[in-house]
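One chain of protein is taken out of this complex; the other chains stay put.
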């Protein structure tokens, strides 16, 4: 091992050489020199702007007058959101060679998609307010809806998911996933942008919730922390890569799923069903069901031996 | 869809109009123009100051001399904490119309509450050191208590919870919940400020832990990651909103609850009990119990068919 | 309670005195006046530099030309990483009185360890690319490996873990744990730096995963969110502190463990085994096994009574 | 002198005591505990907002579309400017005991003054464009007016002066001077907010220019670097403080004053006059004059003796 | 004047309308929607990078090892400087309609010019070291050359000037002037990028120095604070705009000019001449001259009447 500064220098310069030579062949190229990747910093800015737009009474640093908010701030934020979004969409399209159809006019397509996304924001706002109402209706601990908007991690997660879902539907690669992963990191709630989720969706606490790409979720569904709506298994294509087919559950209206339950595979959970916590469900469940874990083993012990 | 800049402009300005018109009627008002909401940035600063105050040997950016720390820095931090806290308490009281009793003198009440909170910090410090000791006693992987303070997410969560609980007891709305949600986002541990937790409380790993508003937890209790101490269900009041009554478990002294267990409803887990992981418990458990999941189905397979 | 500014001043100054007097005797000293603790800000910078070094195509803010990246940027980053790392290793060695053997030459030992760590980065990079490949092979939702690098929290967690494990093997105290806790906070994945993990390790979603200090994990192992590989219990030494002995599972090659399963104690899960979700496993499992939760209780109900 | 850490501590704590005891009696009070002084950081933000408002094509970080700029950004900036300005005006009025007439309604007066100031911004913009045109007409080195706006320090100085002059005219204390001192620090041009300056005023280079409080300057006046328009002397009042009477020059239309000239006292420089550089002028100068320094002494020397 | 919030709103919205309508016709266009102007923030970054490159021993935040500095850091800085510079050159060319010859290939021309500029940095470094030596030789107060580099504002001014002069010679509009104005603001030294200045140029103190666009300055010239090398007057073209012809002094080798002297017009100051302070020189001066101000009027007074 090196015993002095000269030896350190030698070790370091050998490592530099080895790291420079490491040739990693990824199975896609990154758009070549000059193409920049989507930026997490900018996307965070996009989400911040979106929150101001959808909840203007809550998230401005210095609350403007109501007049100024309505007439000017919303305009500035929409203009800014469009410009940031167009750029990140363009970066995402450059990144993904699978969407070649648009390559000869990425700037133009990006503008179209950004404008289309923005035109759906009023509907997005309406949907989010149904989620807020659903949480308020499900939680005795909350005093009013404003508290839900300010404090509940599920609102962060749903805002990012519903926005990412818009972009996903319009064919934007990569960007939607980065958006939902930002919420995943902050809240522990991992909803794939491809999932379809109806109105009045409520997640309580939320840490550990996973909702997979091909899930279809109805209205008035409630899930608790640690619930997985996942895949059980998948087939491989001729290259040995898993085939992307519907593989996640369909959850019908008015279903409640308690903490840490795992619901796996392309099964259907019938409407008005309650899934108890900690169960492992891999088969269809009819409407109006209750599914609970088998009885635990229970015994008295006074020997201090532990489990 | 828009094909050029002029069309984009049209789409954007239509969306601005629609978003400006969206009239959302929340079931509380936000204190009117001019009243600012509590600020997450400031509350983060409050928590940072609190950490310096309670663990002065650990969290100063540039460690001062011991003399200066004792005589001056603690004074500056207490003064600063008081001033920041008073302001955030006032914002919280403006926010919540339910606490009208204090509205005619919010500034004065805020000062009282802030001073009262600060006067309890020495006791808060003592409690936190019992938690540190409990973690140290439960984890073979840790070499000393300082490492617990520096590395363990449960200490972050308990510091925020125990401080938020003080404010909650003194009747401050909103602010306590924002404080515990900051810890929830960083650690995945979600403890409601209303919960009551005794000395020597230890959480290991912690991600996914949920402790509900009306929980009562004794001394020397240990819980692992993914444990839920939650509500099973609730009644609705005449407005259709859930009634806030005791609905979470009572956990007596010397109980250990293993990973991912769900303990739900106003049940009592008797003292000196061990709850194994992944169980779903919705009934009282007597003292000195062991509760374990039923035996799994197990089989050998060599066909590669998976589950 | 105080009714005016003078009274506030009195309460505050009394609290200052009480907090200044609080004498907490920790069971290690912190290296005395003048010794600084490791800095989370600097360690975050170390991880950022490491990401640039290992994935230079992805994580530079302003992507340099390929030539400049190979010839200059990697050199600058290695030099910078060495310098930052040496300092944090030295702080960690000052902190921990158990490693007295090196105290008379901490600066020199720190340089040795930092250089040795850096010399293993090419191997670290190779290992991480096996993890990336494993995720790509297991997830139908991902289009290419670059997306895994950019979006998947498990890559963040594995990068921090594999780097921390290097430092842990070389005897560095404290620092490795801070590194894995940074990833824990961002991803909800908690891997102890002492765990041993083979090639092609894949975590999906990941929130709530816990992998304990003495785990030994083979190659081609896959775990899902909420999986615990933990300890069941431990003995105490004569001081009442738990003894640090092997107490976590051995997972052989080609094992898959589904969401929220808890696998506890020094047991062996034989190769080519599948553990279903939500099970509680505390005994050895032979190779080629399937272990699933017992059947849930299921019933139809239409009375709206809930669980 | 101290020889070790203990002694240092003693010296420091003695100094703390002495500095704490130092009782400085200023001849005004600062508005008491709780009243904050105007903030240079906020005032800098005010000036930045003002620049965006007056030169929207130039000073936005991310240039918005022209539509968005006209319809939304100018509105946001006016709203923001009003809010920041009202607050700083209120702080300034609290600071100054001489303006007691408004003390019983500072918030209301501040709003009035801020609104009045904003209503004069269109005229302020017109005046500044005459200054820009004047500089463009006087400098062969500049290619277009946009370059003047982007590069010329005199535009910074004039923007701050003309805005400060508005506030000064409306009776705001302190704030106007802070605004002109910000420009003084950046440009070396020191114009008192009380000075009166006509259209088409041009300063070239500008470092060292001083224009005193009671100056009256006509139209089409040009001054170069180092020019002083100052006071020669003043009388004292019965407290020994100088009396604030007109004591600076009157400069009529179409005057040019070259570098480093000093023009002092309540004298009149007649229109269409040229003052050469480096002269000292303390008496009236009639219109159409040329005033030049007396001939220098000039000699050849080859002895290397210097001056 | 407005008496309440509604009236304020009205005043503000009227001002918004008036400011939005203000149509200012500048005599050049700004490159249309989408073209960004050069950025002072980026240019400041360019100068910071340049200082690191030219004085690597002095200006790195964390001083790297000499090996790393030579082999890697200089490479990174050159790469970065090229990339930042190319972009700012492109912005400047878009800005200026006079340089139409390059408009059809601005990106390519910008790359050429940036590379050419960088290829002259070694010569730039050599020149700056002659300036440093000259200052060291002229100032008894300085102990060594390193102190000159670290403390003397004239080095800041000369670095910016000599770099801006390179860009000016290569035909880059706007950018050179912004670079010298940054130094002007920091140091009070205003050197036009078009001026020609020989080796071993020394400025002491420097505040108020002005060196005009068409100055030609020989070797070993020293100037003190407040010295103007300016224009006396100029002719107008048919549009009434001043004609850009040689109009500033020629200063031959070995000339010293003392504080606050003004030397104006296309005159020649012969070599080995000393110009005393505070003189006004508008005619040629032969070599080996001394030029001093005429004798002041001096008298004794004891009446306290002042000047």
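Note that the chains take the letters A, B, C, D and E in the order they are written out, and that residue 1 is the start of every chain.
Everything below uses one rule, namely that a residue touches a chain if its C-beta (ideal position, glycine included) is under 8 Å from a C-beta of that chain, and two chains touch if they have at least 3 such contacts.
The structure presented is a predicted model; accordingly, all values stated were derived computationally and were not measured.
Engineer: Using the whole complex, pick out the displayed chains that touch the missing one.
Structural biologist: B, C, D, E
Engineer: Per the definition of touch given earlier, which of E:71, E:168 or E:290 contacts the omitted chain?
Structural biologist: The one listed residue touching the chain not shown is E:71.
Engineer: Suppose we count only contacts with the excluded chain; which residues of subunit D make the list?
Structural biologist: Where subunit D meets the chain not shown: residues 1-3, 7-8, 11-16, 18-20, 22, 24, 26-28, 30, 33-34, 36-38, 95-96, 98, 173-174, 177-178, 181, 184-185, 188, 190, 192, 194, 207-208, 210, 212-213, 226, 228, 230-231, 234, 240-245, 247, 256, 258, 260-262, 264, 272, 274, 276, 278-281, 285-295, 306-307.
Engineer: Could you list which residues of subunit E touch the chain missing from the display?
Structural biologist: Interface residues of subunit E facing the absent chain: 53-54, 57-58, 63, 65-66, 70-71, 74-75, 78-79, 82, 111-112, 115-116, 118-119, 121-122, 125-126, 129, 136-141, 143-147, 150-153, 186-188, 205, 207-208, 224-226, 232-233, 258-260, 276-279, 282, 292-302, 306-307.
Engineer: Write the list of subunit B residues that the hidden chain touches.
Structural biologist: Within subunit B, the residues touching the omitted chain are 62, 64-65, 68, 71-76, 79-80, 83.
In this text, only the chains that are shown with their structure count from here on.
Engineer: Which chains are in contact with both subunit B and subunit D?
Structural biologist: Touching subunit B and subunit D alike, sorted by label: A.
Engineer: Among all other chains, pick the one whose mean CA position is farthest from the mean CA position of subunit C.
Structural biologist: The chain lying farthest from subunit C is D.
Engineer: Calculate how many whole Å lie between the centre of subunit C and the centre of subunit D, each centre taken as the average of the chain's C-alpha atoms.
Structural biologist: The answer is 57 Å.
Engineer: Measure off the straight-line distance from the CA centroid of subunit B to the CA centroid of subunit C, and report it in whole Å.
Structural biologist: 23
Engineer: Distance between subunit A and subunit E based on Cα centroids, please, to the nearest Å.
Structural biologist: 52
Engineer: Any chance you could list the residues of subunit A touching two or more other chains?
Structural biologist: Each of 12-13, 16, 65, 68, 71-72, 74-75, 79, 188, 207-208, 226, 258, 260, 276, 278-279, 292-295, 306-307 in subunit A touches at least two other chains.
Engineer: Testing understanding: with touching defined as stated, what is the shape of the graph linking the protein chains, line, ring, star, complete or other?
Structural biologist: Topology of touching chains reads as other, fitting no named class.
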